[in-house]
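A single protein chain has been omitted from the complex, and every remaining protein chain is retained in its original position.
Right, subunit A next:
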Amino acid sequence: MRLLKFKRFNFFYDPYLLISIILLSFIGLIVLYSASQESSSIIIKQSIFVFFGIILMIAVSQPDPAFYKNISGLFLVSSLFLIVLTILFGNEVNGAKRWLDLGFFTLQPSELVKIALPIFLASYLYDKSLPINLKDTIFSLLIIGISFRLIVFQPDLGTSIVVLLAGSYVLFLAGLSWRFIGSAFAIFILSLPFLWNNLLVPFQRQRIATLFNPDADPFGTGWNITQSKIAIGSGGIFGKGYGSGSQAHLDFLPETKTDFIFAVIAEEFGFFGTLILLSIYTFIVFRCFYLSFNARDRFCRLTIGGLSLIFVTTIFVNLGMVVGILPVVGMPLPFISMGGTSLLSFYIAFGIIISMASHKKLIQQ
């Protein structure tokens, strides 16, 4: 829809998404400066990520959606291949192999699967008639299952659940039969005890238990969530002021630069600050909502819908964890938390969303 016509090429963009994402990125840099105890090296590194991220997003916006439709299979397969490489050769941190060291950059391939899987499913399902038949459903579930299982193997429960959800969103939006949804839901509920005992490792079960009773062990397993709540609560309505959050600056708050950065915002900018941040997120989400309605075809619709729902899911998993209503799982706050692959994957995702939204099918007049 939006495009600037230059002599040699057309420039595709969406002003609302561009401005709000750039705004979020700047807010992120400002907050990160405080959350990193005024570390200039971290800010310089993150600024480079943000700069290249925005460039990447704009670049990714330019190709026609058909390009993504065509490469989606290759994208997914190579992402999954990278995960296999990671499991074989990755850097082991706290018993988990999630990163591939590329020298200048440590890549987290599971973040790529998060984007690749919904695009692939959208490209697979866009021409299937409603409701999706059993064969296509099973194929989609198989793809989702393989991706999910590989990431669980790393292990990385947080990302694997997001990937599972990403696939499910697309399948659902594409028109999965309600009967199937109903029976799948029933099976899920029935197999919960099995999942609890077999899928979750003890520390994950502990985290869920902690959620319901953080005061049981406030200095041990409950420490993070207890300190996070104190940080948020003590911010009050107007906050303690930029750089003045005692919870963040005196090391009471864990992971201030990554998972718990929202608590830093809440502590230093108060309820007003959190409302402003949530408003920007809400605006982006509604913009994506609107764009998906008006997408040029079913593939674009499904892709925009799937990618934007991953964005929403990531936000809520992070916020839910930080405010203490969901268990602690490693999940960054999009465009705010420090981080490499996860940040870049969201720039790419929004680049693709913009591409899907701004390229209109040429309708013969």
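Criterion: contacts are C-beta pairs under 8 Å (C-beta built on N, C-alpha and C of every residue); 3 or more make two chains touch, one makes a residue touch a chain; residues count from 1.
The criterion applied here is as follows: contacts and distances are computed from a predicted model.
Colleague: One chain of this complex is missing from the view, so tell me which of "Phosphoribosylformylglycinamidine synthase subunit PurS", "Penicillin-binding protein 2", "Cation acetate symporter" or "4Fe-4S dicluster domain-containing protein" is its UniProt name.
Modeller: "Penicillin-binding protein 2"
Colleague: Which residue from A:K69, A:R301 or A:H359 sits in contact with the chain not drawn here?
Modeller: A:R301
Colleague: Looking beyond the chains shown, say which of A:L88, A:L102 or A:I237 touches the absent one.
Modeller: A:I237
Colleague: Just name the one of A:K229, A:K257 or A:H359 that touches the chain not displayed here.
Modeller: A:K229
Colleague: Kindly note down the residues of subunit A that lie in touch with the hidden chain.
Modeller: Interface with the chain not displayed, on the subunit A side: 127, 129-130, 169, 172-175, 227, 229-237, 246-247, 250-252, 266, 270-271, 274, 278, 282, 285, 289, 292-293, 298, 301-302, 305, 309, 312, 316, 319-320, 323-325.
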